[in-house]
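One chain of protein is taken out of this complex; the other chains stay put.
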Amino acid sequence: MGAEAGAGAGPGLTLGELAVRLGCELDGDPDARVSGVATLQHAGPGQLSFLANPAYRQALAQTAATVVVLAAEDAGDCPTAALVHTNPYAAYARAAALLHPSPGFDAGVHPSAVVSAAAEIDPGASIGAHVTVEAGARIGAGVRLGPGCVVMQDSVIGAGSALVARVSVGPGVRVGERCLLHPGVVLGADGFGIAQDAGRWIKVPQVGGVVIGNDVEIGANTTIDRGAIGDTVIEDGVKLDNQIQVAHNVHIGAHTAIAAMVGIAGSTRIGSHCMIAGQAGIGGHLEICDRVVLIGRAMVTHSIREPGMYGSGIPVEEAREWRRGVARYRQLAKTGERLRRLERRLDKLTGEGPDRDSDD
Amino acid sequence: MGAEAGAGAGPGLTLGELAVRLGCELDGDPDARVSGVATLQHAGPGQLSFLANPAYRQALAQTAATVVVLAAEDAGDCPTAALVHTNPYAAYARAAALLHPSPGFDAGVHPSAVVSAAAEIDPGASIGAHVTVEAGARIGAGVRLGPGCVVMQDSVIGAGSALVARVSVGPGVRVGERCLLHPGVVLGADGFGIAQDAGRWIKVPQVGGVVIGNDVEIGANTTIDRGAIGDTVIEDGVKLDNQIQVAHNVHIGAHTAIAAMVGIAGSTRIGSHCMIAGQAGIGGHLEICDRVVLIGRAMVTHSIREPGMYGSGIPVEEAREWRRGVARYRQLAKTGERLRRLERRLDKLTGEGPDRDSDD
Partner (left out) sequence: MGAEAGAGAGPGLTLGELAVRLGCELDGDPDARVSGVATLQHAGPGQLSFLANPAYRQALAQTAATVVVLAAEDAGDCPTAALVHTNPYAAYARAAALLHPSPGFDAGVHPSAVVSAAAEIDPGASIGAHVTVEAGARIGAGVRLGPGCVVMQDSVIGAGSALVARVSVGPGVRVGERCLLHPGVVLGADGFGIAQDAGRWIKVPQVGGVVIGNDVEIGANTTIDRGAIGDTVIEDGVKLDNQIQVAHNVHIGAHTAIAAMVGIAGSTRIGSHCMIAGQAGIGGHLEICDRVVLIGRAMVTHSIREPGMYGSGIPVEEAREWRRGVARYRQLAKTGERLRRLERRLDKLTGEGPDRDSDD
C-alpha cells in the first residue's frame, strides 16, 4: 500500500527527464523509467530511492531501486543508476512530487456546501462537501476547501491554498497563497484574554486578526489564535507540524520550522530560519532571534538573542535512579552548605584566607 | 485590518457615555467619540487605548489615541483624554466589548442542519449550517451552534452559550449558560479507562457525564472527557485556553484559569481561583487547593495543600552547556560521595567528630 495509495503514483518518468527537471547529473540509462519512490531497503525495479543520511550508506549497496538520488561522494558506491545532486534530500523531495503528483480536483461548489451569496468564490476554486463559507469571505483561484471546512466572515484564502478537511478559519483571517492546512486546524479563535475583576474573570475582547503568509504549511489540530489588538502573524514559508499552539499576537518569522506540540505564549516574537523541535514551550512576551535551534522539550523563559542551539531538560533514567536523582537535586542546598563548611575548616586549619570564588 | 475586521467595530461611543458605563472618572471632552481600540503605540484619533502594565508607560507619552484607560497614578502623564479606573485592564475589557460588539445572529435552524424531532430547540436559538442535534438534546434561548457542531443525545446547552464551530458534545453532557466553546472542542468523549486482562486491555465503559457551569470559556481543540462513574465537573467562571486535556472525573473549581496545553489526569481535584500556566501537567488522583498558581511547564506529582506559587523545570541553556549540566546532574551521586570522603578525611585530620548534618 503506502506509496501507491498515499499520494497516488503517476505514470512515471524517464531518468533523463528526471535529470533535467531536478538539475541532476545522471549516471545511467536515460530511457529507464521510474514510477514511484521507496526506501533503499524496500525499493524494487521501477522505483526511485535516495541517500541523504550517512547512516543508510550500508543499504545503498543492497538496493534494488532503479535509480538512487545521492551526493557525488556516494556515487561511486551506487550499484544502480544514480541521479547526483549537491542536495540529494531536496532533489528527492522534488522527484517524489513529480512521481506522486497530488490528485487533481474539480473546480466548483459541491451542492452540500453552504456558501454565502456575499462571499466571493473564484470559479477555479473547489468547495467541497459540507463546507461553510460566510459573508464577505474571498476564496482565491485554485483553492481547495476540503470536506467540512468553515471559513467565517471576511476571511481570505489566497490562490492555490488547500484546506484539507475540517479546518476552521475564524472571522477576518488572511491566509496567503499556496498554503496547506491539515485537518482540524483552527485559525483565528479568540486568544486567551481575561482580566481579573473582583475575583472573577471578565473576557478581554480579541479584536485582532491572524495573517498567514505564502507557502505556509500547518499541521493537523494546530491552533493559531487571533490577536488581542493587532494581528498574530505567520510569515512566508513557515512550516508548522501538528498540535502546535500559537497564542495571540505571536509573530513567527519567515522560513521557521516548528515540530509537533510546541506551545508559544502570547506576544512572543520568533525570528526567521529558526528550527524548534517537538514539545518545546516558549513563554510570553519573549524575543527569539533569527536562526535559533531549540532541542525537543526546550523550556524557554527568557529571550534568546544569539543564534545557536539551545536545550533543557534531563532525559529519562530507570525509575529508581530518577527518584534518587530528584532527591539529590533537592539536597543541593545542603551540598552547598557542606562545601562551605569544609572550605572554612580547611582555611582555619591552614591559616589561609577565603581566596576562592565561593558564591553559593 | 485586525481591529476592524476582528470583532467588527461598532458605531462608536462618546467619552461621556463610556465614563458612565465603565464607572470611570473622565478627564477630557465628554463629547469626543471613539469607535475602536488599539495599543498605545498604534492608536490614532478615534481610538481608545489603555495602560495596565507599567512596562508600557513610555508609550503613553507618545500615544495618538483619543482616550486612554488608566489608573489614577498614571493620569498625570497622559497626553490625551483619560478614563481613570482602579482596575484599568478590566475597564478596558468592558470598553472593548462595547466598541466591538459580537456580531448578531439570526435565530432559527439552518436548512442544512440535521435536528432530531426529539430534540428541544428554543425558538431564540441559532442552529448553523451542517449542525447535528440528536434526540433528547435541549438547546436553550439565545444559544448559537456554529457550523459543523454536533450535540449528541440528551445533552443540554444552557441559554446564551455559543459553540463557535465544529464543537462535539457527547451524549448526556450539560453545558451551563453564557459559555463560549471554540472550534474543535470535544466534550464528553470517553475517558481513558482500560483494565488489564491476560495481557490485553479491555475497555471500562465510561458511564459518567460532563457538567460545565455557567460563564465558562473553553479554547480551541480542548478535550474534556466524560466521567468513568460520576461526572467530570467544570465549575462556574472557569476559563480554559486551547489544547487542554481534562481527564475523566477531574473537578475544576470556580474561577480557575488554565492556559494552553495543560494536562490534568483522572480524578484530580483543582480548587477555585487557581491560575495554571501553559504546558503544566498534573497527575491523577491529586488535590490542588484553592488559589494555587502554577508556573508554565510545572510538573505536579503530589497534592498541593497550601495556596501559593509553584514551579518546576530548568530553562534552556546553550546546547553544550545544557549537555554538561545533564552530565553533572548525573554525577550528583559521586559528588555526594566525594563530599563525604572529604568530611571524613578532615574529621580524621582534626580529630573532630561528625557534627554536621550529613544526610546524603
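Observations, loosely collected:
Each chain carries a letter (A and B) given by its place in the written order, and its residues are counted from 1.
The rule is short, and it goes like this: a residue touches a chain if its C-beta (ideal position, glycine included) is under 8 Å from a C-beta of that chain, and two chains touch if they have at least 3 such contacts.
All of these numbers come straight from a predicted model, not from anything done at the bench.
When the missing chain is restored to the complex, the residue among A:H100, A:R174 or A:H251 that touches it is A:H100. If you put the missing chain back, the residues of subunit B touching it would be 112, 114, 130, 132, 148, 150, 152-154, 166, 168, 170-172, 174, 184, 186, 189-190, 192-197, 199-209, 211, 221, 223, 225-227, 229-231, 243, 245, 247, 261, 263, 265, 281, 283, 293-295, 298-302, 304, 306, 308-315, 324-325, 328-329, 331-332, 334-335, 338-339, 341-342, 345-346, 349.
Interface residues of subunit A facing the missing partner chain: 1-9, 36-39, 42, 87, 89-90, 92-94, 96-97, 100, 103, 110, 112, 128-130, 146-148, 164-166, 180, 182-184, 215, 217, 219-221, 237, 239, 241-243, 255, 257, 259-261, 273, 278-279, 296-297, 313-319, 322-323, 326, 329-330, 332-333, 335-336, 339, 342-343, 346, 349-350, 356-360.
Basically, only the chains that are shown with their structure count from here on.
Subunit A and subunit B have Cα centroids lying 25 Å from one another.
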